[in-house]
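The excerpt is restricted to a subset of chains, each kept in its original location.
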Amino acid sequence: MIYKERIRTSSREVLIDITSIIKNVVKRSNIVSGIAFIYVPHTTCGITINENADPDVKKDIINALANIGIESISFYHLEGNSPAHVKSTIVGSSITVFIENSDLVLGRWQGIMLAEFDGPREREVWIKIIKEL
Amino acid sequence: MIYKERIRTSSREVLIDITSIIKNVVKRSNIVSGIAFIYVPHTTCGITINENADPDVKKDIINALANIGIESISFYHLEGNSPAHVKSTIVGSSITVFIENSDLVLGRWQGIMLAEFDGPREREVWIKIIKEL
């Protein structure tokens, strides 16, 4: 079973904290102990874990990835969104998070973030949960 | 059980679409619903998911990663392939893809790519498939 969640992104490049959405899926699964696999079915966004305490960190990550030298090179792909494809590969499309006591087990400052690089759009996040035996 | 697939890369830096190879492994596994874990046992290549519709996207990703400022610094490692090691860590060596109805479940534009950064070589891709109970 794949849980599919829809997320509306609000600007061209933005990190969106989706921790509460994933926690809700874990609750609905009724799985006490296991692993959540979180996946984005897109090629111009990514999924990552980073600080959710200070919202400035999200802005800094977006700004930094816009400054690593991949905006200005000449691209073959004619849609104009090649930097978004590159960032998708840099950030990655799948992460793994542990479940104990029917909840995600995250580090103190960690949140799960959808990384939008070619919005605004309606995106999907897919989740599969495996029960620990 | 680990499925081991061999892939011959054709140039020094190239993204190679291996989606059909992974789909074939899923078919051979006879697993209807579960998760495929895909892994490269190398330190100068990576595994990623990105667009497989326009082949130019693959070239753009290779070119962009060659322009983030890691080619020209002075390296300690004397084999001359340090940029490839760095790109391997940036892209990553493992991904997770879901299986339903005995097939991979990918987004509309997604393909699975071996990212060669120090070819041409014969590479291996390892796959383990976990059945959903």
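The first chain written gets the first letter, and so on, giving A and B; residue counts start at 1 in each chain.
We take it that a contact is a pair of C-beta atoms (placed from the backbone, for glycine too) under 8 Å apart; a residue touches a chain by one contact, two chains touch by 3 or more.
What you see is a predicted model; the values in this text were computed from it and never measured.
Peer 1: If you can see 2 copies, how many does the complete assembly in this structure contain?
Peer 2: 3
By our rule, only the chains that are shown with their structure count from here on.
Peer 1: Based only on mean CA positions, could you tell me how far chain A sits from chain B in angstrom?
Peer 2: That gives a centre separation of 19 Å.
Peer 1: If we count contacts the way the header does, which residues on chain A are in touch with chain B in the complex?
Peer 2: It comes out as residues 1-2, 37, 39-43, 68-70, 73, 75-79, 82-83, 85-86, 88-90, 92-94, 96, 124, 126, 128, 130-131.
Peer 1: Over in the complex, which chain B residues touch chain A? Could you list them?
Peer 2: Against chain A, chain B makes touches at 33, 35, 48-51, 54, 56-57, 59-61, 63-65, 67-69, 90-92, 95-98, 100, 105-110, 115, 130, 132-133.
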